[in-house]
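Of the protein chains in this complex, one is absent; all others appear in place.
Entry: chain A
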């Protein structure tokens, strides 16, 4: 029945998948809130250079990718502060430079091959090593600690940065922390989902969750549940059907988004109807004589 649990490589892949399912939406929600949904994609590109360096220096590519992705995310945050006018061009240089650098370094190394490259770009189950699992566990713990422990502060900074500065919060430090945490998440997800599809797992579960939620808290919990469900389902499907896990996971997440959107539409229509009847009651009254329209509970 649960035959997919037997091979040790699948146990490692499933553990990594669960951690990705939790961490990617957990940091992704703050990126979506700041309307920087594609930041994860940029970090994924930069992390490629780290993977290439790992191969070239024959060290663990996960740690090397983490190092380079963190450095890249810090540079991106600095560009956001200082380079307002030509910021997008500078970011483009960083993204494509990172990608090209990675491809070049992997080809220069003795151990790296195109097959290796593809597994990092699109994810692969069989390549999650014991060593990777340790790295992924440590990094995932850091991401959960930051995204849950500092949720109030990160919410405020991502909701309204200017206001957050006037509350005296260390906004720059918190922004840097979000960037670094996103970079760490990219490397956590790299093995299973692949660098090109990491960003999808940060954004799509959040987008799906917010179709049916009214609060940040519910969106957060629901996005993590959706993320974990699709990474697990995708990993198992990939085991039986021999399809790339990253693509399977992302397509499942998009399916979840479509289903929840379809469910939410009648819900929104009913809410709109309730609000409509509220307006009906007041049309013939003098504006100054009627109570505030929002005194009417929905």
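The definition used in the following text is that a residue touches a chain if its C-beta (ideal position, glycine included) is under 8 Å from a C-beta of that chain, and two chains touch if they have at least 3 such contacts; residues count from 1.
Assume contacts and distances are computed from a predicted model.
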| item | value |
| --- | --- |
| Name of the absent chain as recorded in UniProt (options "Quinol oxidase subunit 3", "Phosphoribosylformylglycinamidine synthase subunit PurS", "Metal ABC transporter ATP-binding protein" or "Cytochrome B") | "Metal ABC transporter ATP-binding protein" |
| Touch criterion as defined above, residue of A:17, A:164 or A:201 at the omitted chain | A:164 |
| Among A:32, A:56 or A:69, the residue in touch with the chain that has been omitted | A:32 |
| Contact footprint on chain A, counting only the chain that is left out | 29, 32-35, 37, 150, 152-153, 155-156, 158-160, 162-169, 206, 210, 213-217, 219, 271, 287-288, 291-295, 297-298 |
